[in-house]
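Only one protein chain is missing from this complex, and each of the others stays in its spot.
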Amino acid sequence: MISEYATLIVGAILVNNFVLSRILGICPFLGVSKQLSTALGMGGAVIFVMTLSGFATALFHHLILVPLGLGYLQTIVFILVIAALVQIVEVLMQRFTPPLYRALGIFLPLITTNCAVLGSAIMCADGGYGIIKSTVFCSASAVGFALALVLFASVREKLELARIPEPLQGPSIALLTAATLAMAFSGFAGLGG
Amino acid sequence: MTTVILLTVTGLVSGLAIGIVVKFFGTTPNPLEEKLLELVPGANCGGCGFAGCEGYAKAMADGSAKPGACPLMNDAVVQEICALLGVESEPRKPMVAVVCCSGDDDHAQRMAFYNGVNDCQNAMLVAGGGKGCVYGCLGLGSCARACPYGAIEIRPNHIAVVHPELCVGCGKCVLACPRRLIKLTPKSAPVHVFCSSPERGALKRKFCSAACIGCRKCVKEAGENQVSMNGSLAVINYDNPPDAAVAAACPTGALRTTAIMESTKG
Amino acid sequence: MIKQLHFYGGIHPAEDKVAQSVPIVEPPILETYIVPLQQHIGAPAKAVVAKGDQVKRGQLLGEAQGFVSAPVHAPTSGVIREVTTCLGPSGAQVPALLLASDGEDTPAEPMPAIDWRQAPPGDLRQRIAAAGIVGKGGAAFPTVVKLSPPPNKKIDTLILNGVECEPCLTADHRLMLERAEDIVTGAQITAHILGAKTILLGIENNKPDAIEVMRQAVGDSGIKVCSLKVRYPQGAEKQLIYAVTGRKVPSGGLPADIGCLVQNVGTAAAIADAVCRGKPLYERVTTVTGTPLVSPGNWRFRVGTTYADAIKLAGGVKEDPIKIISGGPMMGMAVYSLDIPVIKSTSGILLLSQDELTQFDVRPCIRCGRCNDSCPTGMMPGILSVQIENQRYELAEKWHVMDCIECGCCAYTCPASRPLVQHMRRAKAEVQAARRAAKAKAEK
Amino acid sequence: MAEHMSENTIRLPDTSKLVISSSPHLHEDDSVRRIMFMVIVALLPACAAGAWFFGPRALWVLLVCVASCIASEILCTRLMGREVHVDDGSAALTGLLLGMNLPVTAPTWMCVIGSVIAIVLGKMIYGGLGYNPFNPALVGRVALLLACPTAMTTWVAPMTNHLEWAGVNSVTQATPLGVSELTAGALPFSYWNLFWGRTGGCIGETCVPALLLGGIFLIALNIIRWQVPVFYLATVALITGVTHWLAQAQCAPPLYHLLSGGLMLGAFFMATDMVTTPLSRKGAVVFAIGCGVLTSVIRIWGSYPEGVSFSILIMNSLTPLIDRWTAGKPFGTPRRAPREVKP
Partner (left out) sequence: MSYFQEFWKGIWKENPVLVLMLGMCPTLAVSSSAKNALGMGLATTFVLVGSNMVISMVRKVVPDKVRIPCYIVIIAVFVTIVEMLMAAYAPAELNRTLGIYIPLIVVNCIVLGRAEAFASKNGVIASGLDGLGMGFGFTLALMALGAVREFLAEGTLFELQVIPGWEPFMLMKLPPGAFIVLGFFLAGMNLLKIRQARREGKKYTPPEIDCSRCNICNR
C-alpha cells in the first residue's frame, strides 16, 4: 500500500514529470519561469488547484459520471468543474486569505487553461484511479510541475545574462534548454518501478 | 435525457459561480486609457519620460501628461489625442539630437591608449578616457547603444554622429553621454557649434584643431541675437537660429551645418 | 610574539619594494610648482591670492570651502604667476595656482606651537583643520572631519595604519623608520582629541625593521604595535580593523560605528608637525619607483612638484615606460601626462615597463571562483561582472556591489583578465546615481 | 646619483605611447587557456589507461571527439559572426571528456554526432564558453545515451593480452554496476580489478589511480576545489553504505560503488567544471552533496545502472540558485539585519 503510493508519487514527480516527460503545461512552463519568485508562486498555485481539482473531478467521475454511464461526457464536465473551481477558489481566497491571494491570485486565471490540470484529471479517470489515489496523483503531478518550473527558472536566471545568438533568443533558447533538462530528467527512468 | 440535465446543472453551477465573481470582484477597465493605448506608438523608447508607452497612456488618461511629450507621434495623432482628452493641442517643434564635438582622431589629440571596457562611461573612470580635450567625444559608443532607433553612428575615427533622418529626438543619448555633449536641437536649425569645451581658446587649440577657438567671427557675421559667446565658446540661439551661410565664417569648422556632417559620412 | 593577525580573502602579489632601503631625500627647490586647489575629497579650496602676489612658504593660498574641505598652503616662497587649471590624476581639470619660486624658500610666520596635553580638543581640531591635513593613505579625506565623529558614536580605539600593503610603495615604511617619534606624538594627539583609550599600530611583518623601531619609539606610552601577516589589502580600513581588533565594520557603515578610527602613519606625523611645530601640510613623502627608473627612492616632495620633476629627481628613465601610475600598482590610477602635480595624497609614482604591461585580453567569465576566494568583502565579483556587462545594475546592487572597496584582488586573480574593478566602479556609480534619483523623486 | 647627472642627460619618459587602464596594474600570470590545458594534462593518464585496457581504437574515439568538437566550435562561432576563441582549449577539453565517456566500440558517426550535440546544444547556443548552464560533454553523452541506448551500453572486456594489439577485443562484458544489479549480493569483480580499471566501461572512467592522479594534480594547482570530489564521494559512500547495511541484496557495498562506473571521472572532472558549478566553496559543497544524493538514488533505485551524468546535469540546472543561496553576505553584514531606522 505504502510502496504503491510511493511509486505513484515518485513516478508522477520525477519519472513521468508532467512538463519534461509528458509535455503538458508547456505554456506556463515557458511563460512564468522568468523569475524565481513568480515560478514559486505559480508552482504553489498549481499544487493547490491541482490537488483540489483532482479531488473534485474524481468525485464527479465516481459519483456521477460512472454510475450514470456518462463516461463520454468527462471532457465537458471536467473542464466546467475545473473552471468553476478555480473561480470559486479565487473568490474564497480573496475573501478569507488576502495575503495568499495577493501571492497566488494573479496565477489563478492562468491555471484554468493549463492543460496539466485537465490532463491529470483525465489521466486519473482513464487510469481508473480511486478518489484518494486521484488526489494523490494530481498533487504529486503538480509538485513535479512546480519542480520543473523552479529548475527552469533557475537556469533562466543564468540565461538572462548569457550572450545568446540573436535568432535563438526568446522561446527558442527556452525550448532548447528545456530539452537538456528533459534529457537530465530521463535519468530518473525506472525509479520506484 | 440525463446528459441534458447533467450539463444543465453543471452549466448552472459554474455559471452561478462565475456570475458571483464578476458581480463582486469584476473591474471595469478605463475606456479612455484603452483608446489612448491604441494611439500611442508602442515603441517604448521612453522619450516622453514615462515608463514605456503604456505608462504614458495612463498618465495622459489621468491628466498628468501632455499629448505633445511623445517625440514619435505625428501631429495628426497628437490632435486626435487632444480631441479625445478635450484639451488644446500645443504646437510642437520636432527635435533632433546633435553631438556637439568635432574631435575625431583626425582633429583631436589622444594622449594615451585606453585599455578597458569599451564604453564611454567606463572609460571616464580611467583617467578620464585619455583624450587631450577633457570635454571631447570619446567615441566608444555609449550613446549609440542607448539609442533605440539606431540613429547614432560611431565613425571609425572615434566620433559619434547622429543621423538626423533616423533621430526622433527622444533624448536617451543625452543622458547616456558622460561628457554631456549631446543636445536636443530644433530640427529646423541648419547650423550647430560642434564643440563643447568651455576652456580658453589656446588650450583648446593645443588638443584639437576643430575646436571653437572663440574668434567671434560667427558673431560678427550673424549678429549677437543669433550667435552669442559664452566665454570662448560660441552659442547658437535656437529660438532665432542663423542660416547656413554663417558656417563659412568659421575658421576651424566647429560651426557647421549638419549637411556637411552628412556628406562626410564614412 | 603576538599571534599573526590577518583577515578573510586577499592575495599575495610580489612585493617589489625596491626603495625600502633608500632613505628619504629632501629635494632641492624647483623653479615652478603647480599647486592644485583641490587635493582632497570635498569642495575645492577658494584661492585667497591673486596673480602676481608674493607668497612665503607655508602661507595660506586657498581657504577651505565648507566643512568637508581643506585649505592649501604654499610649498615655497615666490610669485603666483597664474591662476589656472591643471590635470589631476583622475583625468579631470582642477583649479590650480602656478607658483614661480624665488629660490629663497622664505618661511612665513609659523602658527604658534600648542602644548597638546593641556589643550582642549576643539583647539587641536581647529589647528588640524587650519594646517590643511588630509588622510595621506590615498583617499585624502579631510582629517578634521574624521576627528569629529557624531556625539553618539564614542571612539575608543585609534588604529594607526603602517601596513603599506601595496606592492612597490615604501613611503610609509621609510617614514616609520625616520620619524617614529613624530608618529607616536601624532597618534597620542589624535587619541587625546578623540578620548580614545587604546592605540594600536598595525605593521605587516615584511617590515621587521619598522616594527623594531616603532616598538622602541613607543616605549611605555601604551601604544601596542601589532605585527600582521603579509596579505593584500591589509591596509584597507575595514580589513585592518578586523585584523587588529577582530571587530567588523557593518556593511555600509563607518569604522566609527564600532568605535574605531584608522589613521595613516603619515597623517599622524603631519598632525605632530602642525600641533607641535605649527607647520601646515605642504609636503609629503612619496615613493618614486619602477623598473624604467634610473634610481628609485623616497622623496619628501613639496606639494605641486610635477611628475616630470619627480622623475627627473629619480634620475630619469632608462627605457620608456608603458604606464605611469599615481599610487601603488593595485589601486593607483594610470595617468598620461607628466604635468600632473604631486598632491597631499600622492603616496607613490610608479612607472611600469613594456614587459610589465598586462593587456586586457578579455574573455568570458569561466566562473573559476578565484575572485570569490580572494575578495576581502565576500562579494561574488565574477557574477557581478557578468551582470554589469548586461547593464543589470539593479541586480548588481542586490548582489552587494556597493560593498566593493576596489582593492583589485579579483582582477588580479582573474584568469580571463576581466576588468572587474572597472565594472564595479561603473556599477557603483550607476547605483549611486539611481539612488540619488530615487531620493530626489521621493522628495518631490 | 641624480645630483651628479647634468640636466640634459636625464631622460624623461615619452608620454605618447602610454597606456591607461583601470587598476589593478598587476595581474597573476594565469589564463583560461592554461587552466584548460592543465585539465587536459590531468586527463591524459586516464586516457592512456583507457588506451591500454581497451586497445588503440580508444585513441581513435578520443581523437574523433576532440577534432569534431573543435571543428563544430569553429563553425558555430563563424556562423554567429563572432570572434573564434577555440584556442582557449575548452572545445578540446569537451571533446576529450566526451570521448572518455563513450564505450570503445562507439561507431565513428556516433562520436561525431555526440560532439556536435555537445558543442552546439551544450555550449554554443548559449553564446559559448562561460555562458552554458549545462556541462557540454555530459549533454553530448546523455543525448547519445538516449538516442542509441544499445550502442552506448555495449561494453567490451578490457584486453588481457597486450600482445594482440591488432583489433578490438570483441568479447562483450557488462559493466560492474550493470552486473551488480543483476547478480545482487555476490560481487562479480574484485576490488583490485575495479581499482585498476580491469573492467568493462567507458574509455576514461575505469582506471581509478589515473583519475586520482589527475584529480590531485588539479587540486594541487588550485584549479579544482578539493571539496567537490570529497563531498561527492562521501555522500555516495554514506548513502550506499546505509542502503547496503539495510538491504544487502539490493545494494553493493559503498567501496564497490566508489570504484565502479563513472563516479571518479565525474567527481574529479565533471562536477568540478567551473562554468556550470557554483562559484563559492560553500556552493560547491552543496552542489557535490546534491550530486552524490542523486547519483546514489539513480544507481540504487533507477533503471539506469549509472547516474553520474544525469545527476550532474540536474545539479547544473540548480547552480544559479545555489549561487544565490550561498552568496556570502558581504564582510560586516550583521547576522540579523537591523531594523530600518527612518531618518
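A few points about this structure:
A, B, C and D label the chains in the order they appear, each numbered from 1.
Just so it is clear, a contact is a pair of C-beta atoms (placed from the backbone, for glycine too) under 8 Å apart; a residue touches a chain by one contact, two chains touch by 3 or more.
Predicted, not measured: the structure shown is a model, and the values here were computed from it.
Listed residues A:A58, A:I88, A:V143 or A:I173: the one in touch with the omitted chain is A:I173.
Residue A:L73 is the one among A:I47, A:L73 or A:L191 that touches the chain missing from this view.
The residue from A:T7, A:Q94 or A:S186 that touches the chain not shown here is A:S186. If you put the hidden chain back, the residue from B:G150, B:P186, B:G231 or B:P251 that touches it is B:G150. One chain is missing from the display, and on subunit A it is touched by residues 20-28, 30-31, 72-76, 79-80, 83, 109-110, 112-115, 118-119, 122-123, 126, 166-176, 178-180, 182-183, 186. Although one chain is not displayed, its contacts with subunit D can still be listed: residues 107, 109, 113, 121, 143-144, 146-149.
Criterion: only the chains that are shown with their structure count from here on.
Farthest from subunit A, judged by the mean position of CA atoms in each chain, is C. The distance from the centre of subunit B to the centre of subunit D, with each centre set as the mean of the Cα atoms, comes to 50 Å. Multi-chain contact residues, meaning those touching two or more other chains, occur in subunit C at positions 333-337, 360, 364, 419, 422, 425. Counting only residues that touch two or more partner chains, subunit A has 161, 163. Of all residues in subunit B, only 111-112, 115-117, 119, 121-122, 124-130, 134, 199 touch subunit C in the complex they form.
Taken together, the subunit D residues at the contact with subunit A in this complex read 80, 121-122, 124-128, 131-134, 139, 142-143, 146, 297-298, 301-304, 307, 309-311, 313-314, 316-321, 324.
Across the complex, subunit A is touched by residues 2-3, 6-7, 10-11, 13-14, 17-18, 20-21, 24-25 of subunit B.
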